[in-house]
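A single protein chain has been omitted; all remaining protein chains appear in their positions.
A and B are the chain letters, set down in written order, and residue numbers restart from 1 in every chain.
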Amino acid sequence: MTGPRVMNAVGAELSKLRTLPVATLTAVGTAVVGALIATALTAQLVDQGAPASGITVTIQAVPFVQTGLILLGVLPVTHEYAGAQLRTSLAAVPRRGLLLAGKSVATLLGLTLAAALTVGGVVAATALTGSLLDAPPVEGVVDPWPVVGAVAYLVLVGLLAHAVALLVRHLVPALAGTLSLVLIVSPLLGGLTRHARWLPDRAAMQLYDPTDAVLSAATGALVMLAWIALIGGTAAMLFVRRDP
Amino acid sequence: MLLIEELVKRHGSRTVLNRIGFTARPGRVTAFLGPNGAGKSSTLRILLGLDRADGGRALVGGRPYRSLRAPLRTVGSMLDGSGAHRSRTARDHLAWVARSNGMPGRRIGEVLEQVGLADSGRVRVGRFSLGMGQRLGLAAALLGEPEALVLDEPVNGLDPEGIRWIRGLLRGHADNGGTVLLSSHLMSEVAGIADDLVVISGGRIVAAGTLDEVTAGHASLEDAFFALTSPEQGVAR
Partner (left out) sequence: MSFRNTFVAELRKAVTLPATWVALAVTLLGSVGVTVLNAVAVRAALDSVARESVASYSAFDTAYAAVPLGTVGAVVIGVVVMSSEYAANRTDAGSGRQITATLTASPRRTGLLVAKALTVVLLVAITAAATIPASAAVARLLIGAGPPETVSLDDALVRSVGAALYWTLTGLMALAITTLARSGIIPLIVLIVNSSLVSFSLLLTNVTPLAHWLPDMAGRRLFLGMPTVEGGLDTGPGAVVMAAWTLALLAVAGVVLSRRDA
């Protein structure tokens, strides 16, 4: 009997995401902004006479588009707390663990779709702009791995935002907190200390831009997953225990 | 059947519910009466598994709400307002509620029709009036064709026509063998519809029984209510 219940919970959460205007807008908007950024970056590379490969541009575009995935990761939880929808959700699925599992799976699916769409848009826009501007051809064998790694990184950053949202529950602190961690604190500490490599986003960055001496793509992703498990696990425990 | 037994709830040092107990039976409309802050909503929130009790238990058909597999098929509930996100449409809101308990999609149209929102299914909840939000909350409660209905102040914000309609709806539900538990602070509203009364004041049950039993010795239900809930006589019964 557990199977159908999980499917119902996931289905309901997917239905919520699909019908939340700001969520669909974020997913589509991120892909569009990603394509625009790719166009700008490609034009810049062509100006400098450099070959503009989808890989190079993807690596440069990811830091910009991650904002969209962070917002998408925060929304499934925080929209429950805007008004009184959480009450309805808990009446419908009273088992906290089941509700959280359904929500997290649905968030993961939404993030994967949005990340794939966005990176796909970046690669396509790069190719299109490159051919329109007669960019010099890319030489040698191109390793497509960073593109897959970029999708994985974006999904993980979105999940991190999901975990933070679960902990702080409301939109403004969840969004401001995750954005400032990833965009401000992480680069700031990156310039100050080598230990910054253990920060979630810096570790996961190895997935698409492996430059670290200690962490590889796999271990970097594991560090990120550990952060997500730590924050999300704490939040889930609190969610199950306390009254809404 | 809904059973509340020895329920205790504390917020810090303040005791909100002090060992309260009562039952709501099938085929009857049970009204849960009390002034603001008496503990009505706290009781209903515990019954619906939203909050935890510090003692005692609240059971739905013999089981705690949180252990029900498809709770909305057993109990339909509404606590103040729609409980919907304001940027979703009424239909989209009911769609995810239906999905969560594996209920067929055709029920959405049926309940919208039933509560008189058939023309507003595509309107965003943020544009609803208070009364429309109330009707949407009822639609969600009716979605699973549940045996029991638990409603907190269901007539809030409804127009006279809406109040008459909801009376008919609840009466019909009970006459068909269903259980209805509704809370209210409006005496006149409850007098015409309830079979049984439970009166709560300051976190204690001060009276319980059939309408006649509770009002016996008082000129009207309203007199009974004030007599039972005024501070000096609150513990008389």
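Criterion: a residue touches a chain if its C-beta (ideal position, glycine included) is under 8 Å from a C-beta of that chain, and two chains touch if they have at least 3 such contacts.
Not measured: the values here are computed from a predicted model.
Of the candidate positions B:E6, B:D54, B:D80 or B:D195, contact with the hidden chain is made by B:D80.
From the set A:G120, A:P187 or A:P210, the residue in touch with the chain omitted from the display is A:P187, counting the whole complex.
Considering the whole complex, the residue from A:A82, A:L109, A:V148 or A:L222 that touches the absent chain is A:A82. Residue positions on subunit A in contact with the hidden chain: 22, 37, 40-41, 43-44, 63-64, 67, 71, 82-85, 171-173, 175-176, 179-180, 183-185, 187-189, 192-193, in rising order.
Heads up, the rule we're going with is that only the chains that are shown with their structure count from here on.
With centres set at the average Cα position, the gap from subunit A to subunit B is 41 Å. Residue ranges of subunit A in contact with subunit B, taken from their complex: 1, 4-5, 8-9, 11-13, 15-16, 19-22, 79-80, 82-85, 87-95, 243-244. Of all residues in subunit B, those touching subunit A in their complex are 45, 48-52, 65-72, 77, 79-81, 83-89, 92-93, 95-97, 99-102, 140.
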